[in-house]
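Here you go, one structure.
All protein chains of the complex are present and in place, except for one that has been dropped.
Naming follows writing order (A and B), and every chain is counted from residue 1.
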Amino acid sequence: MKFKISMAMVTGLLAACVGNAAYAADPKCGASTGTAAAGEPIVIGGIVSVTGPDNFSSSGLAAAAYFKCLNANGGVNGRPVKYQLEDDAWNPEQSSQVAVKLIRDQKAVALVGNMSFVDCGANQGIYEKEDIMVIAGVGVPRDCFFQKNYAPTNAGPRVSNTKAVMDVAQSYPGKIKRVVCIAPNIPNLGEWSCTGAVAWIKKQGGDGKIITFDPGSLDATSVVLEAMAFKPDVISVGTPKGLAVPIFAAAEEQGLADKVHFTGPASLYNLDFPRAIGKYWDGKVTVDMELKAADAATPDMQNWLAVMEKYGQASDPRDTFSQAGYLAARVTAETLMKMDAAKIDRRSVTAALRNIKRFESDMWCSPWYVGDGSRHNANHAGPVSLVKDGKLVPKQVCIESEDPELDDVHAYEKTIGIAK
Amino acid sequence: MADQSLEVASPIPTARLPLGVAALYAAALVGLYLLPAALSDYWLRTLISVSALTVASLSVSLLFAQLGMVSLAQFGLLGVGGWFALRISHGLGVPFELALLTGGVAAALVGLVIGLPALRMRGLYLAIITLMMAGAIQVLISAFGFPDGGSGILGKSTGTRVMMARPFLAQNDEAYLRYALVIAGLCYGLVLLHVRGRPGRAWAMIRRSEVCAFAGGVNIVAYKVWAFALAGFLAGIAGGLLAGGVGQLDASAFPASQSIMLFALTIVGGAYSWIGPIVAGLLLRAFPALLNDFRVDGNIATMVFGIGLLHALITAPHGVAGQLRDLVGTVRRLLGGKRKAGP
Partner (left out) sequence: MPDFTPFLVAGLATAATYVLSGVGIVVLYRASGVVNFAQGAVGALAAFTSWSIVERGGPAELSWIAGIAAAAAISFFYGRAIAPRLAYSDPVMRAVATLSFALILLGFMGYVWGEAPRRLRLPTDTMSFELLGVRITMTRAIAFGLGLLATAAVMVFLACSRLGLQMRALASSRELSAMLGVRVFRVDGWAWVISGVLAGVSGILLADLQRLSGQALTFAVIPAIAASVVGRFASLPATVAGGLAIGVCEALLTPVPIVGPFRTAVPFLFAVGAMFWMQRRIAFVYR
């Protein structure tokens, strides 16, 4: 029944967004030959969190759809991709188990479309030891952006939080002085994801406060009241969407929408979200996006929708994480196609993926890259959307995150010619 | 039901069959050598967790079978042991064995504190108070997080995360599984030593009647405290093994609900038999891994565990182990019957 609802919502939104049904055109994947690949399969894995506190798998599902499309269109120079998706159940132990299963037992050449709260931390050791490259869909905790073998196509909660606050500050120039950022006290995630936004507001002469709470604790009202005790101008709810719902409910109870601006990072960007928080918030919450909007009607965006339409399930979400998974799969597939199909093994694939210095798509605000840096955070700009009429309506401007932690990333970009 | 001990419940009549015992040991050694080499890496990692959880379940069954006490805090103690093992390993770079022992001792001390209320209460109130302690441990762990190679008391890293160093002898998964199995075997030995020795007799008397034990000159306080400390030590060792297997631990993995699950499955496995904790370990980690392999919803496992516990409580107080023993008994009777009929 959950699926039925989201199906109806997805179809409704798609009809509303894309109207003219331009995506009904055949999706383009790989060489677009139209013939199925029949050679020896190339094994690619992916780790997502399906069971547990929240279903966190949309990125992997999108990657699966893209690879299916690729296989139907000639594959990687004739070789199909065998994409194997595993569930880590939000549990580091299980995450490390499925990682060795994919890497050692199945001999995957790369992992693509990962999306998990625990994968980056639990498997960093094995990724480096086996020197396998992970082109993740969605990185969440700090570990995802601070390792050599993990390159996410998304921006991460810290960048996203910073952008969300910057957008509010730009919308109300001179009015935003005090920021509260709420985050769960998950190690390597909570504090870290908020520090960028707080550092930015302090640089603007304002003040900020981070409130972390135990996700096991139920008392959202206390959290909201604690935030209000700081007398903020903007509150950023930097939590997984499941935890954000009660926080917005508590804020609604206190009638805070008219007193404070509410915003949140891309973790809230979900089609269900406006409905889950209710009508009260119509036009009163902004949500950051890591990639451009689904209705941008640009070629690659249309292609993503077409791939999902033809090769995905109707129940697969069409959210920012799905876009990220599609991009991860596309990046990997197009890199593999440039290689000699007979010589595809883990070592050559890792080297080829590391060598991506510029990859363009109209879904990103700026070109994406991997490079041989010790950390990867290529995506740090994107638009912001507004909750309106039960939907998330994006503003068509890219915001560049001004988080000081990105200084080394900017410096690296100059050396490979992405940034000036 | 309350009179069983590890020794009595052993399905192998040890006194009469020294040859059989020798064969069993030999089989165990051969298995130890062959099994890890035959497994896929997925199952290697799964069985590493299974052996750690077996030790954890042993700690629950020690308290339950020997003293009749319900402790719902043992999985929290796993977290405590893992925390100290990680902290020592990262902070001082000591060999794995020392880190493991430190974790065990730290958890034993905390277990001792948890056991203090047991001096004055038992039964339901002890169960509730240990559940509350498990909750408190969960709050502490989720507030502090686990050390991952940083400095300071909490050892939180601000740079890259460091993995716990594995034992010198067991760097890869295959060797580590053997290592973990040997440690689990040593833990069994430690428990057996206690059960067969003076503490076992004292515990048995306390379980029967504290007044009798007191009259018999048993130092009730000392033996009760010792049982809790020993159980804590085992849980701590299990935590250290788990930390070594994954390389680190996650703060969200030690909620009070896991302690409940550990206790439930120890009962399902059979707390009175040495097979019970192994069954519990397999149920806790291998069963969900199997379901995951077949893409079955993990919630099914929770339901199955609930039903299994209910079944164990109502009709099979000796758990899976007890049913296995009945099965072995039946088979033996049948075989014996045939043999008599033969010549």
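Quick note on the criterion: contacts are C-beta pairs under 8 Å (C-beta built on N, C-alpha and C of every residue); 3 or more make two chains touch, one makes a residue touch a chain.
None of the values given here were measured: they were computed from a predicted structure.
Undergrad: Of the listed residues B:I153, B:V211 or B:I314, which contacts the missing chain in the full complex?
TA: Here the residue in touch with the unshown chain is B:I314.
Undergrad: Would you mind spotting which of B:V55, B:A99, B:L112 or B:I129 touches the chain that isn't drawn?
TA: B:I129
Undergrad: Identify the residue among A:K241, A:H261, A:K292 or A:R318 that touches the chain left out of the display.
TA: A:K241
Undergrad: Give me the subunit A residues in contact with the hidden chain, please.
TA: 1-2, 5, 51-55, 185, 212-214, 216-223, 225-226, 228-229, 241-246, 249, 252-255, 270, 272-273, 276, 278, 280
Undergrad: If the hidden chain were put back, which residues of subunit B would touch it?
TA: 70, 117, 120-125, 127-129, 131-133, 135-136, 139-140, 143, 255-257, 260-261, 263-264, 267, 297-310, 313-314
Here is the rule we go by: only the chains that are shown with their structure count from here on.
Undergrad: Mind checking the centre-to-centre distance between subunit A and subunit B? Centres are C-alpha means, answer in whole Å.
TA: Averaging C-alpha atoms per chain gives centres 39 Å apart.
Undergrad: Under the touch definition given earlier, write down the residues of subunit A that touch subunit B in their complex.
TA: 51, 86-87, 89-94, 96-98, 100-101, 103-105, 118, 121-122, 124-125, 143, 146-147, 185-188, 214-216
Undergrad: For the complex, give me every residue of subunit B touching subunit A.
TA: 40-42, 44-46, 49, 138-139, 142-143, 145-146, 148, 156, 159-161, 163, 173, 242, 245-253, 255, 285, 288-289, 292, 297-299
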